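Up next, chain A:
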Amino acid sequence: MSLIEFHLDSRSGVPTYLQLVQQVRHAVQLGILKPGDQLPTVKEVVTALTINPNTVLKAYGALEAEGLVEGRRGQGTFVASGAPAPVVDDPGAIRAALRRWLERARAAGFGDDAIAALVAEELRDESRRVA
Partner candidate 1 sequence: MTPALETHGLGRRYGSKWALRDCTLEIPRGSVTALVGPNGAGKTTLLRLAVGLARPSAGTVRVLGLEPRADAAELLPRIGFVAQEHPLFGSFTVAEMLRTGSKLNPTWDDEAARRRIAELDLPLDQKVKSLSGGQRAQVALTLALAKRPELLLLDEPVASLDPLARLEFLQSVLEVVSDGELTVVLSSHIVADLERVCDHLVILSVGRTQLAGSIEEILASHRLLTGPRDEAADVARTHEVLRESHVERQTTLLVRGGAHVYDSRWTVHELGLEEIVLAYLGQGSGRRRETVAS
Partner candidate 2 sequence: MTWLSWREQRTETLLALGLLALLAALLVPVGLHLETLYRQDNVAACLTQATEACHQAMGNFGNGAGALRSVLTWLTLLPGLLGAALAAPIILDLESGASVFAWTQGVTRTRWLATRLGVALLTSLAAAGALTLLVTWYRRPLDSAFGRFDNGVFDLEGTVPLAYAAFALGLGLAVGVVWRRTALSLIVGFLAYVGSRVFVDSWLRERYEAPLGATWGIRQPEPALRGAWILSSGPSDKAGHPFTGGFQVIESCARGVGGGIKSVDPACLARHGAGFNHAIYQPASRFWLFQGIETALFGGLAIVLIGFAAWWLLSRVE
């Protein structure tokens, strides 16, 4: 059983491999994945998402290049021991901050669509900067 499960958003415009990279980063940052944990095998990801194996290899390659994970020959890919510790110990704090931000947005007259668009755009810009 895999420790994490990937999801794809086909309408986000973010390349598939980058979505995988972000989801692993995210999982490490939130402490869902800890050093030594194994990532889903390429075959597991391919079967679950019906995506090209080379895409998974590319995503894992990118994560390896930034030192977040390490490939062990014949075993799979694992979260590296040197991976940064979770930045936030308490996801609840983030959520509270988001709720405050939402209240401000509502007060400024933003509707659901405008808020969603704002977040999506910001995420896309961020992913482009990181990539």
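Points to keep in mind about this one:
Everything that follows uses one rule, which is that contacts are C-beta pairs under 8 Å (C-beta built on N, C-alpha and C of every residue); 3 or more make two chains touch, one makes a residue touch a chain; residues count from 1.
For anyone wondering why these and not others, all candidates are chains of the complex that A comes from, given by their letters.
Small disclaimer: the values here were computed from a predicted structure and weren't measured.
Touching chain A in this complex, out of the candidates 1 or 2, is candidate 1.
Taken in their complex, chain A has these residues touching candidate 1: 8, 10, 13, 15-16, 42-43, 46-47, 49-56.
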